[in-house]
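Then we have chain A:
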Amino acid sequence: ATLDDVKARGKLNCGVTTGLVGFAAPDANGVWEGFDVAVCRAVAAAVLGDPMAVEFVPTTGKTRFTALASGEIDMLARNTTWTFSRDVDLKFDFVGVNYYDGQGFMVPKELGVSSAKELDGATVCIQTGTTTELNLADFFRANNISYEPVPIETNAEAQQQYLAGACDVYTTDASGLAATRATFEDPSAHVLLPEIISKEPLGPLVRHGDNEWGDIVRWTLNALISAEELGVTSANIGELSAGTNNPEVNRLLGTEGNLGEMLGLDAEWAKRAIMAGGNYGEVFEKNIGEATPIGLARGLNAQWTDGGLLYSPPFR
Partner candidate 1 sequence: MSDISFVRTEMLPEQDPPASTVGLIGWLRENLFSGWFNSILSLVSIYVIYVILSGLLSWAISPTWGAHSLNECREILAGLGREGHYAGACWGVISERWLQLMFGFYPPEHYWRVILAFVLVGVGLAPVLFDKAPRALLWFTPIFPFAVAWLLWGGTIWGPLVAMAGFVVGYFAYRFVSGIAGGLLGIIAAFAAPVIWWLFLAGPVAGALGAILPIGIEAVESRQFGGFMLSVTIGITAILISLPLGIVLALGRQSNLFIVKALCVGFIEFIRGVPLITLLFVASTLLNIFMPPGTNFDIILRVIIMVTLFAAAYMAEVIRGGLAALPKGQYEGADSLGLNYWQAQRLIIMPQALKISIPGIVSTFIGVFKDTTLVSIIGLLDPLGLSNAIRADTNWNGIVWEIYGFIALVFFIFCFSMSRYSMYLERKLQTGHH
Partner candidate 2 sequence: MSELAIDREIDRSKMQVSDEVAIQITNMNKWYGSFHVLRDINLTVNKGERIVIAGPSGSGKSTMIRCINRLEEHQQGQIIVDGIELTSDLKNIDKVRSEVGMCFQHFNLFPHLTILENCTLAPIWVRKTPRKEAEETAMHFLEKVKIPEQADKYPGQLSGGQQQRVAIARSLCMKPKIMLFDEPTSALDPEMIKEVLDTMIELAEEGMTMLCVTHEMGFARQVANRVIFMDQGQIVEQNEPEEFFNNPKSERTKLFLSQILGH
């Protein structure tokens, strides 16, 4: 089973992108950082007790599924859209959603475009290897407008082409657009169009068939989300784990019940996962939130209590 393999190895093999601003990139010391990376670290902390015990495997759009299917990686946290065919046909299990996204468009303000429907004849930069090119084809076909697709492998190059005016529009997941725009010399010269042409629930996934391992990843993600909902942060977690009078917090942090044991882990698994990088909100703020250069608003990714879609099943 994967859990045993991971434990025996003492390292979690986690597939990430080869580099996407805010979501995964190595820093000067070779330490990976980012929103997707944080999920990997949380799982490693939960399973192995050490958030640094992760081996990051950079994957491309093409290699990611093979890497997972062949067992080269234990889980994939690489802004991968949860679709029917990937779940069913490619035989993977999506364990949840860590980012609700949708495909959007970014155009220079000077073009004076206010809706994607006005893009007839435009040249569109697309990042290949994702669902974006299919969505795009469907959208333009449905609206019966023509366009010129410019497929590009990496975000960095797409950004370069877009800025140089080699394409009028850049389309990818809205989060990516915002993140990219944030690093422009003059971000205010570009607008995101209102149309979001697809649903892009991005989430970590594991292989079909090993439900125990799937549960661990799923509930680690849920623990991060629940922690935010319950007000558990990396700052107060030490205090809270001494015991509180909220039973759900207690169950989450392992002071009550035996949830960890059911997962095949120890009682403090979730505590360690949360301590690795903080709860969902903290991870968000630190990597892509409004305080960072990327400056994404929570939007759909706010807790359900705040009008967002984040909704973790109860720990019980």
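How were these picked? Simply put, all candidates are chains of the complex that A comes from, given by their letters.
One rule holds in what follows: a contact is a pair of C-beta atoms (placed from the backbone, for glycine too) under 8 Å apart; a residue touches a chain by one contact, two chains touch by 3 or more; residues count from 1.
In this text the structure is predicted, and so the values were computed from the model without any measurement.
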Item checked: Candidate from this complex that touches chain A, chosen among 1 or 2 -> 1
Check: Inside the complex, what are the residues of chain A that reach candidate 1?
Finding: 17-22, 24-30, 55-60, 62-63, 66-67, 70-72, 153-156, 159-160, 163, 180, 182-185, 292-294
